[in-house]
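Just dropping this structure here.
Every protein chain of the complex appears in place save one, which is left out.
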Amino acid sequence: MDRKNYDNSLLRQSLRLEEYVNIVYRNVLPQVNKIPVKEIWDAQKIFITGCGDSWLAGIAAKPAFESITKKETYAIRAIEFSRILNNKNLGYSPNTPLVILISFSGTASRVIEGAKRAVEHGANTIAITANPDSPLAKTCHHCIDVGLPKDGEYQPGLITYNASMLTLFMIALRIGRVRNSITPLEYESMHKELLDYTSRCQKEVEGYAERAFEIAQKWKDLKAEDFIGDYADFATAYFGSAKVIECFGGYTTYDDSEDWCHINYFLLEPEKIGRVVTVNKTTPSFGRVLETIDAVKILKSPCMIVTDANKSEFPEDMEVFTVPSAKYFWMHPFMQHIPFDLVAGYIGELKGVKSFRQDDPKYNTDICNNRLKSGTEIKII
Amino acid sequence: MNHNDYNSPLLEQIRNSVKDINTIAENETFELFEKCVPEEVALKAGNIFITGCGDSYCAAIAAKPVFENADTSTKTGMVPGTPTQAFRNIEFSRYFNTYAGWNPLILGRNLLCVISISGSPARVNEAAIRINEHGGTSVAFTCNPEGKLAQNCKYVIPMTLPSYDLAPNVTSYYSSMFSLMMFGFYISRVKKQLSEQQAVACREGLLEYVNSYDEKVMERLSVQAFELAKKWEEDGVDNMDFVGDGPDYATAFFGSAKMVEAFGGLTTNDDSEDWCHINFFIKDSDHIGTFIIANEDSPAFSRELETVKVAASIRKHVAVISDADPSIFPENVEVFSIPKARSVWMHPLMEHIPMDFVAGYIGCWRGRAPFRKNEEPYCEDNDAKRFRNSKIEII
Partner (left out) sequence: MVYIKEFRLTTGRDSLQKITAEINETVKESKITNGTVIVETAHSTAGILKVTSFGEEVLEDIVKEMRRIVPARINYIHQDSPENAAGHIKSSLFGSSLSLIVKDGRLLCEGKQEICFADYDGPRERTYSVCVMGE
């Protein structure tokens, strides 16, 4: 089978990732640097919210915020932020919390609802969007336009995920710089590493694609994909699971390394379930993930591991994608989603399925098309 | 065949739920909590963390609003309580404050509730040791007061649990949740966020809600779940997703876990908003069963209702668990009508029952041993080394 016949959007996006990261970086830097010092100083807590991939970008960037800003940071589901979170978390002190809301279109109702709620209760708000004229941008106190070229290919989301994460990293660095929780030397080095790490990983993408295509051929008829990851790697796990659904509508599930041992270990026909594990050698739960991988081995599930650790740490018969290490641990989620994204992209092509069910008219009705925007009521709690 | 012709330790647990919770409640009085956790400890708790593995984590999510709001008069509850977070066990043990650092000024005000019926999994013990080492207070919720967890915690709430043969656990879930909620009332009472009478009224309201699942309701839910399970089996449903928001997300998560434990079914869970962004696109929509929890007083109800309508437009098998008027949902949706509760946070204690029944019936038909006991290849780890003997690391 010739891999070239199975070109797909996720592959095309991966191959241009460095180019887009550089565009976003250049666009975002001056905007981030305009966030007023006083407001940064005021923020006692930070909330990051968004829907789907945007929420996952928040989970992925949480360790960056924690280690750089030393501030309590919460990555929160959009509906939890807009409807469930207790009001007393908002506006109890000037410009507190700092709420970062992510929506590329700027039109997702739940995110606009969250922004309105935050503003009404006295929190400070920053929109991350590709649409500076959108309702979200207009609702928030500040808007960061990621500046992605209008004619780019962004579905299923990959570049947008990286653009969200990159912007979050840069906001964290701005906060760290202003609050002096990182030194100017660290600040400069971290900024540089963001681009260098992207560049190192970009060089590997062709190689990943080769292996991803081989795995896709083996996995295309599996019953499901099951993802495992802890903390920031949980975002990578969840993101992979979302790509399965978006690319080919497959069955999928996800969990952390501990709860997986309590629940998903018991899934039937484990030999027909592809397990995808993301783990880094410096992560605090590295030892636990290795134990979980031993349990996966018992079940004889096909298993793919994305890691910067040595291949010899893992069972021989597992597909280990060794990815470059980042100088700063919190950058890993930025690139580690790519190997499985490529697998998902290839499986979609091998199955001959269009992404986002474009080939099924029942997904193209008014109620379906409006489910995220005009079809959903905005309610301020 | 009739639904009552089927029996299993799981179905037995569900059918005895109301009776068992009342038995548990007889033992778990405010006096017990006073005896186990002195008032000065409760008074000092400025930040409450709750953790556990699997179902215990679900119980933590469900009980969180009780600690935060100590609801007395309003439907959603806005009486200020104590800031509370429910943690995945691995996140509390290995990641919480690992990067941001522990705030030295409030170490002594951190209180961790750790839930484990057996008290033996390594991770719960790791969490207890960790909070102790960082100057906080650990409280074990366990049925094994002599077990490892009890030994590793500063205080122990001994939970009572009726005994059943090996099965996916339902009893332990509501028992953990009930104990946690009682502990929440107790802390709020000690802090004078609730008066003595209000705390008693919260407990009574909760039991009143439990008892509203009387024989008739339980019979109705059982029959309905039986018919639904039969239809889903006949239609070849081979994947289920579960949707819930806030405390109801606990129910969604718990429901999905029961299907895995009872018959190894493939499941996933999400909230009502993100479902529209992700799971909406699952391709084989005729073979997915979707459960959505949508209670009328939930702040997210309007979104849940929209999600039900979207799901019903693309999927054949959609079930809703709700206390709202069933006529507001699309006709092709199976509505499990549940009793109304005095407060919205009470629902998670009982609203999982329809899903448990479905897990129980399908479990009987598929004939798989609970937790794949003695089945290859799972039995290679029959003694659960994967979580009992896991290495404890304190960070």
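Residue numbering begins at 1 within each chain, and the chains themselves are lettered A and B in the order written.
Simple rule for what comes next: a contact is a pair of C-beta atoms (placed from the backbone, for glycine too) under 8 Å apart; a residue touches a chain by one contact, two chains touch by 3 or more.
These numbers come from a predicted model, not from an experiment.
Hidden chain, full complex: it touches shown chains A.
For the chain left out of this panel, the touching residue among A:Asn33, A:Ser93, A:Asn310 or A:Thr365 is A:Asn33. Checked against the full complex, the candidates A:Leu29, A:Leu148 or A:Val178 give a single residue touching the omitted chain, namely A:Val178.
The missing chain lies against chain A, touching residues 33-34, 36-38, 41, 177-178, 180, 183-185, 188.
By definition in this document, only the chains that are shown with their structure count from here on.
Inter-chain spacing, taken between the CA centroids of chain A and chain B, is 27 Å. On the side of chain A, the complex with chain B involves touching residues 51-52, 55, 63, 66-67, 69-73, 77-80, 83-84, 86-88, 110, 223-224, 230-231, 241-242, 245-246, 248-254, 256-259, 261-270, 273, 284-285, 287-288, 291-292, 294-295, 298-300, 330, 353, 356-357, 360, 362-363, 365, 367-368, 371-372, 375-377, 379, 381. Partner chain A is touched in their complex by these residues of chain B: 53-54, 57, 68-69, 78, 80, 88-91, 93-95, 98-101, 123, 238-239, 245-246, 257, 260-261, 263-268, 271-274, 276-285, 298-300, 302-303, 306-307, 309-310, 313-314, 368, 371-372, 377-378, 380-381, 386-387, 390-391, 393, 395.
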